[in-house]
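Note that this complex is displayed minus one protein chain, with the remaining chains in position.
After this line comes chain A, so read on.
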Amino acid sequence: MASMEEDGSVEEKDNNNKKRTKSAIAVAWLTFYNIAMTAGWLVLAMAMMRFYLQKATHKGLYKSIARTLKFFQTVALVEVGHCAIGIVRTSVIVTGVQVCSRIFMVWFITNSIKQIQNEESVILFLVVWTLTEITRYSFYTFNLLNHLPYFIKWARYNMFIIMYPLGVAGELLTIYAALPFVRKTGMLSMRLPNKYNISFDYYYFLIIVMLSYIPLFPQLFFHMLRQRRKVLLGEIIVEKDE
């Protein structure tokens, strides 16, 4: 699903020299990281555009950018670490779920099931992810540098309204397209009897994954909407109990 984190800026520490040095290293690393990720997704965007302009088709596009995509999407795992050690003020679980769902799509769907790599739905979510990530990482970068242009803030808190549903559509259509191939090959599945006394059917697992979008997508979407009201419109939201 498209990302929807809260503001990933560094906590304000008080005037304690020791704490300030730790903050400086964290700020330096995060700035470097976010610049690198912005650059990476920009490279992906340009590679995709160049392929389409040269070949006038989307067939083979995924294959051409697969390595870069896998690299930059997998590296995003460190963001879970950022939350865990506290240099980014977002919940570990939220970030974890986000990153894992992306890793799942990239490694367990498009990478493993070659037959669906030329589906239009793949291009759909690739475009959505690219636009979303470029906006998100540049937002974090400018935030850390304390020079946030309003249009980046505007983009981050408005684009998701269209990007998010489109991304979900792309992902769901891709998983749906993959189902017959999963069933035929029986990939990643384990049957009884075996000495671990467990079974796993990847086909039904994917169906459950698709169904789980139904409760999860609205929650994440409305969370982003609330963030938008707070950040862009300065509304004071009265939080629910505890």
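What to note about this one:
Definition applied: a residue touches a chain if its C-beta (ideal position, glycine included) is under 8 Å from a C-beta of that chain, and two chains touch if they have at least 3 such contacts; residues count from 1.
Basically, contacts and distances are computed from a predicted model.
Comparing "Gamma-soluble NSF attachment protein", "Superoxide dismutase", "Very-long-chain enoyl-CoA reductase" or "5'-nucleotidase" against the UniProt entry of the hidden chain yields the protein name "Very-long-chain enoyl-CoA reductase". Of A:56, A:85 or A:198, it is A:198 that touches the chain left out of the display. The missing chain lies against chain A, touching residues 192-199, 238, 241.
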